[in-house]
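FYI, not all chains are in this one, though none of them got moved.
A and B are the chain letters, set down in written order, and residue numbers restart from 1 in every chain.
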Amino acid sequence: VKWEPAPSISSPDGKFEMNLRGRIYVDTAWINDQQDNENTQATEFRTARLGIEGKAWKDVKYKFEADFAGNEVDVKDAYIQWKGPLAVKVGQFKTPNSLEEQTSSRYITFMERASFTDAFSLARQIGLGLGTSGKDYTVNVGIFRGANATDDEDEGLTFAGRVTYGPKMGDTQLHLGASFRHQNKGDDQSSIRYRQRPHAHLAQNRYIDTGRFADKDTFFGFEAAGVMGPISLQGEWAFVKANIKTPTTGENDPTFNGGYIEASYMLTGESRAYKGSKGSFQRIKVNNPVFEGGMGAWQVAARFDRIDLTDETFFGGEQDTFLVGLNWYLNRHTRFMMNYSHANIKNATDVSKNDVNGKNKVDTIGFRAQVDW
Amino acid sequence: VKWEPAPSISSPDGKFEMNLRGRIYVDTAWINDQQDNENTQATEFRTARLGIEGKAWKDVKYKFEADFAGNEVDVKDAYIQWKGPLAVKVGQFKTPNSLEEQTSSRYITFMERASFTDAFSLARQIGLGLGTSGKDYTVNVGIFRGANATDDEDEGLTFAGRVTYGPKMGDTQLHLGASFRHQNKGDDQSSIRYRQRPHAHLAQNRYIDTGRFADKDTFFGFEAAGVMGPISLQGEWAFVKANIKTPTTGENDPTFNGGYIEASYMLTGESRAYKGSKGSFQRIKVNNPVFEGGMGAWQVAARFDRIDLTDETFFGGEQDTFLVGLNWYLNRHTRFMMNYSHANIKNATDVSKNDVNGKNKVDTIGFRAQVDW
């Protein structure tokens, strides 16, 4: 039995292990746009999750988590994994795409992930995954069809893959990565759309939105990051080429893109925790936890995030967001976050939400109390 | 590891602790009203809950419970609490109001709480709470906005506070308490209404109901209780002044009120368990548990409950209920309950449910098997 803060129970021979997992994020936010379509002041559980994770016969891992935020059920990771020279996974898990998507929301720097991750619908699906990894690299591929939330006759097919390389250069931890995803919607599924909120999940509006029009798309994403002691830089850029389901004369398939660049600094001297064999960021080690006499870890961060859903004859809109954040890690499992964001929207033809020129501006302030076990 | 009946696991240094929590209440009831609007004979899980509770770094407590009764999700307590000289709580929990509302449903004397608690919508909200307590007193205040179930643009604000004093006078345990709550609904939230079922959750009808009309209200409640060995007396009275959202000429803001007086007697000699530092009743200690050769604890109880939702130009109705109950505690975690209630309704202008004079009578018989761990 190990504690931190929940017990991890294991058998004396090391063959079996089980953890109870859970997390609660309590959010409150203020959101206002220039067109006065939204004046949000509200709270929510961004995440309220219970689950279980275990190891059996050393090489088999099972995991099952469900989220109850909003008093609805959303099954998250739910899979069985065998880990030999090759790791084989069956069940529901994320398609292998994007550094920020692969990093748990517990460890990302801002309250929400980059705009492109949701806009291009990176998400969990039901499928089969194969992966291999070394100390500083990962290779993952997967084939997917549908998810726990889908209930269609023909659920289409998705292929995805990701490679990462994360060498240590002296004191600097680097990360380079690239991934793709090709999804083909089933005949009776609704078409694909691309849309995104401003930087706050409590926002009632998505100011940029292409509407539904595509039956297939192909995603490419590129990732880079570096950690030098307390300083961290991180950036990604991604493209998605969408195939119009029923093109009219003169209509061409559009390509949308989005990405971000982020800089952060740990005021209290810690480093962001990168793991080369996972190709993602992990739990930060706090030098002086609050309940052991310290002041915890303090982090400041800034980000520029861009998503462009306007191309060819599609005017979904462009959203450029400037973000600053302050994080206080009381210990390894408790974090308070404060985010401010300002978004400039243009070329968004949804005039019910934006002005006649397709422009708008949105400000958000958000606070989060986060605990996981 | 301590057992009763579920394991509570703690680390050797006492810094960490975790419990799995759960409860099941299986109910069946017969309900009939004089107007023959309802002839219920049905069953339900009144509560079917799973959750987790833990301590981390000694002073931090986290709790997360979800209810699955009716095959729907309802997140209950979900918060993080730091307990120093001042206890600070963030998350979803009950506003600090009413002795019976603050007492877990596992420990209340009848199958349902007093009519006024639901009628005046005492409930869990998402917020921040501050509290302090001594051996025989508690002081709690909180500020709240929305809940896990709400999804509004403007979720309003609620302020609440409660003080209790519970001195031991010789062999007599006293309890005195008072609380207030002021809630201000957000602009886009639906208006407040006041309504209540007869004393049975399986009832299909709420015979008294004001309809929705208020955007703000202020609640005051007063509590008193005494435990003298096997005898217990308990009473509360509460008032709510409601602010009409869009008053018409001659309409004045109404004030509604409700309360109850209860007497109970432990036939087998136990005492109801009051805790002054919590300002609420706790788990009864059973002298001779059934599965250890005893006959368990037996309790008889009677209550008069009143709720008056008729004032000014509002004829929500008055409901006076007489209740008797018989409880059999097999052990500290298992209880069988039998309740009979007779309600007199008057001045309730909803003639689809009541007679032309606004009157009705409702009889209920309910049985519950309750287990928690």
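Quick notes
Here is the rule we use: contacts are C-beta pairs under 8 Å (C-beta built on N, C-alpha and C of every residue); 3 or more make two chains touch, one makes a residue touch a chain.
Since we're looking at a predicted model, the values are computed, not measured.
Of the identical protein chains in this complex, 2 are displayed in place, while the full assembly in this structure file contains 3 copies of the same sequence.
Here, only the chains that are shown with their structure count from here on.
If you check the complex, the residues on chain A that touch chain B are 1, 3-7, 20, 22, 24, 26, 28, 38-45, 48, 50, 68-73, 204, 289, 291-292, 331, 333-334, 369, 371, 373. Across the complex, chain A is touched by residues 9, 11, 15-16, 18, 20, 50-52, 54, 56-60, 62, 64, 66, 72-75, 78-80, 90-92, 126-127, 145-155, 186 of chain B.
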